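With one protein chain held back, the other chains of the complex are shown just where they sit.
So, chain A:
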């Protein structure tokens, strides 16, 4: 898949907007954001990164998505302070770095985030933008993988699939915890649905790599970079992982993801009792 074939018609509308922003004679380029643009047909995107005043060439293509809960909602398991720094500084930093890199090199415009990550990964020889793009995606996914009042157990189809692929939920939990604790350095632990094998698996990745690069479908994840737990747990990784499994992981989110995944992966017929 060549990287120039990212997206479709969105590329064209985007490049027309880029032309507007770069054209010094255009009145629009002097303004940061004007909601009521009188000229019909011009689409101006919101500039989500800081403006340097005057001609704005920065094109805020990706924005920082808020977690689906307030920053103090995960207390006492993940402190507000951690969310403030992890989301507000780290995650935001990745978004801004990505936008800055993309503005220099618009061949990657027009991709969805999923496509962008695969394209930037370049089959194991990643472009420099890969790290930021992947970390933006990873953190979006991570916030959504947690919820206040999380933990407990999955139910229905997801539980059945876990029991099918791991024997029991307890065994899955043990394997997931073990994977998290034996990861060397920075990285992530994932529960993925493997497309080819049509089964769930636990995967460890280093730094910013995620299972999208192997075309697998992530179901839930755990951030094992030290910045994710250091403020709350210092070096006590085991406590952090156990707290995640018992109080933070959102099986609701995981259930939604595996349901969606079944549009792409055939997990077999459900057992419908014969009348």
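The definition used in the following text is that a contact is a pair of C-beta atoms (placed from the backbone, for glycine too) under 8 Å apart; a residue touches a chain by one contact, two chains touch by 3 or more; residues count from 1.
What we mean here is this: contacts and distances are computed from a predicted model.
Colleague: Given the choices "Transport inhibitor response 1 domain-containing protein", "Mediator of RNA polymerase II transcription subunit 20", "Superoxide dismutase" or "Glutamyl-tRNA(Gln) amidotransferase subunit B, mitochondrial", state the protein name listed in UniProt for the chain not shown.
Modeller: Record says "Superoxide dismutase".
Colleague: Which one, A:138, A:208, A:221 or A:250, makes contact with the chain that was left out?
Modeller: Checking the options A:138, A:208, A:221 or A:250, the one contacting the hidden chain is A:208.
Colleague: One chain isn't shown here. Among A:99, A:131, A:221 or A:250, which residue touches it?
Modeller: A:131
Colleague: Where the complex has a chain not shown, which of A:89, A:170 or A:259 is the residue touching it?
Modeller: A:89
Colleague: Write the list of chain A residues that the hidden chain touches.
Modeller: 85, 89-90, 93, 131, 184-187, 206-208, 225-227, 230-231, 234-235
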